[in-house]
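Note that one protein chain is taken out, while the other chains of the complex remain in position.
On to chain A.
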Amino acid sequence: MPALDPRNLPASEADIDFSDIEEKYHLTFNESFDNVVVVDNLPVVDESKLDRLLSVVKKIFKPAGTIKEDGLFMPTSIDPNSGKTMTQGYLFMEFNTPEQASAAIKQLDGFKLDKTHILAVHKYTDVERYATMNDTYKEPVIPPYEEREHLKSWLLDPKCRDQFVALRGDEVAVMANNKNGKPDTVFTRSKWTESYLQWSPRGTYLTTYHRQGVVLWGGASWSKIMRFIHPNVKLSDFSPHEKFLVTFSPDAINHEAVGMANPSENPFGPEDDGNHLCVWDIRTGNLLRSFPMPQMANKDTAGPSIKDAWPHFKWSSDDRYFARVVPGQMLSIYEAPSMGLLDRKSIKVEGISDFAWSPVPGRPGRLGTKGDANKPTDYTLAYWTPEMNNQPARVTLINVPTKEVLRTKNLFNTTDCKLYWHPSGEYLCVKVDRLSKTKKSTSSNLEIFLLSDRALPVETIELKETVVSFAWEPKGKQPRFAVITTVDPSAVQFNASGMAVQSVRNTVSFYEPEPLSKLKRAATNMTHGNFKCKNTLEKKPTTALLWSPNGRYIILGSLRSTTVWDMEFWDMDYPLDNKKNGATEMRLLTSPEHYGVTDVEWDPTGRYVVSYASAWRHSMENGFIVWDCKGTLLGKFTYEKFKQFLWRPRPPTLLTEEDKKRIAKKIPELAPKFEEEDLMSESAASSAVIMKRRRAVEEWNAWRAKAEKEYLEECQMMGKTPMYRSTSANAGDESANVETIEEWVEEVIEETEEVVE
């Protein structure tokens, strides 16, 4: 504003320029219809029933928000046939705020008034927008077809090597593991990810995390396959078939703040605002649906942190369903890719805590027998509810999609449950932590549901101690599992980065079913008897059970401890030589120590295993060690700030059981050829090393000869005798200079006193 000039004042009030003040205090009136919704698919009624209908509608919409006074307007028309004033099946509803209006849409769109009337609730502005849409068809621009790289090229490796990714400081390296434990680098890139790395479950994509979202990489060239914009993304999870991706960000989505250069790239719309979870289609990169965090029943108690309850959505193994619990209230099962609720509603289960899908569709032994073309697509889902309102805790098995309850089992004095499905889907083990009657000590029960029996019998194993870890053997002739138990699970203290500060004394037990006699087998139609403890190892510092993905081998690890770093490699089926009946026993193969070990990763084939010390937990000797499945050390690699190691998963094999057997039979035939190849590559490698070393020695000697010559020349030039001669020249007269020092040392070995008479 120019300074006031007293010589040039405005002549009259009308001449004063108010425009700047007007601009500053300009009021915008709320002219938008954002708080108005249109409710469609209402029943068509005549005037006499209008009031009743309106009161019903009011009642339905009451939880969403406050409807303005006179905020309901239902257009009517006079029916030419009957002459009555009839409603037209829709009404306008004005809420106090636009937020309430959108809440009403979220909650009540699709509400079932009765069988024929499913409400359609929309924003008034949307109706207007779509009504004024341009009707002429505009051809969408189809981008030219781009051939995608072969995403599974790593499986074609002639040596069948497995790949892994290592995060060393800021540098990400994709490497291929070799038989000799010296991996080859496939690809490296600095600052590839801003936090950590993740493989998709079948190994196709490598996920990197960035402030703006996640990016998937893959193919032989490691190029960007797809990116998913989700600001401040922290966690992500793939569906088992890699069709869908779930991302989570602690920041609520604000579609205006995404800030893409090209607005069409913004995946979010106003309907996504305030949500934290997104489900994406990986192939197209489209956002399928965003979800808010579940509302807790009691708003004061925060739910379990998302990190502990990740993955938030659990997928059925065929990508068809995904589900989550709203803790304490309900189980919501959604269908993919439609993203709608199964049967359009959640299953209300008071107190529900956790659930788990059966790992394979159908019920083993009942549905979908071998060769059945109609593969089963139904799942068994198990969930549990804690003790509440004088009701005992309960484990329930239901069928999805029918929601039929298959079995319930009541549990008493329960403090916590964990659900563990056997990978075959034949068994479900529920680990139940119980308080003793005096409520002073805890112990655990294992409740094992047998799914292959129609009656779903439950076998209970009562333990005296508390189970801290449970693991099924992933593969094997018969179901086996290992448990770690301890007397007092709360005795262990952890530091800030999750490392145990003192060692623990745990018990490790191995269970397997008792063999049944032929007679009994025929009588009961069972293949195995009850589970029995086969072996117990006491006073072990073990904190982790790490089965090989192929079974048979297990590592008992003492991970994330500041005092012990033991790794015990056990063979559960060590063949006993002297007996030819295939008898085996459990045997400790080796128990090496990896100083500072924090994590152990088996490769997907079970041939190799890597233990690593991550800089995320401590900074002592960060790096990794490659072992074979028998605990032989193949290679040790230390890196400054080594953070993460992940084997690249493999997709499930396409071979049938018969194929596998045929190949296994051919191994003795083919083995010599492979051994020869190994020898060849080994000798080639060692000769390369020898060549390299020879060259290094030659270079060194050449340089020394040159430097010594120069030195002597300079000495001569300056007329000085060299102070030191080269070692070779000096070697001859060395013996003349040697001075021998002889030293006498007297030592009293024993002193005895004798009295001489």
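We take it that a residue touches a chain if its C-beta (ideal position, glycine included) is under 8 Å from a C-beta of that chain, and two chains touch if they have at least 3 such contacts; residues count from 1.
We take it that contacts and distances are computed from a predicted model.
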{"item": "Protein name, per the UniProt record, of whichever chain is missing from view (\"acetyl-CoA C-acyltransferase\", \"RAB31, member RAS onco family\", \"Eukaryotic translation initiation factor 3 subunit I\" or \"Proteasome subunit alpha type\")", "value": "\"Eukaryotic translation initiation factor 3 subunit I\""}
{"item": "Selected residue (touches chain absent from view) among A:Glu265, A:Glu404 or A:Glu640", "value": "A:Glu640"}
{"item": "Listed residues A:Ala496, A:Leu519, A:Ile667 or A:Ile741, member touching the removed chain", "value": "A:Ile741"}
{"item": "Residues of chain A (touch criterion as defined above) contacting the omitted chain", "value": "595-596, 620-621, 638, 640, 693, 696-697, 700, 703, 707-708, 710-711, 714-715, 718, 720, 722-727, 741, 743"}
